[in-house]
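For this view, one protein chain was removed and the others were kept in their places.
Let's look at chain A:
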Amino acid sequence: MVDVQGLVDELVSKLRRRKVEGSRATARLTAELLRSVISQSKLPATNQPATLIDAVRGVGEKLIAANPIELAVGNIVRRVLHIIREEGHSNARDAVEGFRLSVGGDNDYIVEQDHLNLSVAAQSSLCRPSLHALLERSPDSATTYFTANSEDDSEEKSKSLDPNARSLEFRRKVISAVNDLIEDINTCHLVIAELAVEHIHHNEVILTFGHSRTVKEFLCAAKEKKRSFGVFVAEGAPKYQGHLLAKELAARGLQTTVITDSAVFAMISRVNMVIVGVHAVMANGGVIGPVGLNMVAFAAQKHAIPFVVVTGTHKLCPLYPNNPEVSLNEMRSPSEVLSFEEFSDCMDYRIGTGASQLHVVNPAFDYVPPELVSLFITDIGGYCPSYMYRLIADYYSSDDVVIQQKHAS
């Protein structure tokens, strides 16, 4: 456990000091850390899912607090929690099946009924609350379910599955599911790139913004399939990562044009489609992307150009944005915009009244509302923004959406 604690602290400090950049790297590191936490944590014979959930949640809280703007951390924590719950439920279902196989008298029949109902109830607590789930589940179904699990263990004598074997099995299943998750994070851009040929056609002009590995793979995959098209890359001030993307695309043989962000509105009428990568996708279908993206989205809407967002599912966040321009934004150093040497006289605090007249604001992110997005291409297919809530319901449990507040109370 000491080893794990060290790993946790290391990642926390990395996140706090913003040493880790990019949602994919963050997501992978978080998932790997949680995998270590799961494999190292001591599990009691009973109530395994609950213990694991507590352990993961404790670590997750620290990670989220270290960098609240990096939504991928929270996403992965919630995904892992959902995996644990799911494995726990399927385990219980197997247990109930096994129980039913063993011969029982009247007593067992009643207990079995309860188990069945409780597992059904608990399963519906797994999905987000819906109208019918509201009526089926009881508030303490989770705890009663887990105690039923323990009853299961103590009561059975003639069961085929050994409880110890089942507990090892459970951990192994969870870890293998987390491995799948890590694999998905690493290869999502390849899966998305396979869909490229359906969306990009001959003699098209694509506009993209900044640098996104997913977009790069997407465009290159279409190029592989012998589509000929041109790409406009908006440079994405103040980091100018668009320059990097343009170089990479040109190296792969694509015809690339670099434009400034301010030229987007002027050039958009010559473009057929806008394809961008983003930082995070919110539950209402809105996206958090690099600063300047909102402008591109507006330009696209004005000229009725499809605004397509390519994203891996690890960027899907179950939270709804309230005041995202402020609460989900980060102000970066002004030195990226203005160099200190030239402007030191304006920014000097010692002149005159002591307050500088020149302020530099350098937000890192932009919020694009869902009305401006035409399509999301994810590694599970293409969806419209109003469908995002379904994907979220598939990947996250409603109980996990609020991670911090429960512990604060």
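Here is the rule we go by: contacts are C-beta pairs under 8 Å (C-beta built on N, C-alpha and C of every residue); 3 or more make two chains touch, one makes a residue touch a chain; residues count from 1.
As a working rule, contacts and distances are computed from a predicted model.
The chain that is not shown carries the UniProt protein name "Translation initiation factor eIF2B subunit alpha", picked from "Translation initiation factor eIF2B subunit alpha", "Phosphatidylinositol glycan anchor biosynthesis, class T", "U3 small nucleolar RNA-associated protein 15 homolog" or "Cytochrome c oxidase subunit 2". Taking the complete complex into account, A:Tyr389 is the one of A:Phe265, A:Phe343 or A:Tyr389 that touches the chain left out. Note on the undisplayed chain: of the listed residues A:Gly210, A:Gly285 or A:Gly312, the one touching it is A:Gly285.
Interface residues of chain A facing the missing partner chain: 120, 128-132, 134-136, 138, 283-285, 320, 322-323, 370, 386-387, 389-390, 398.
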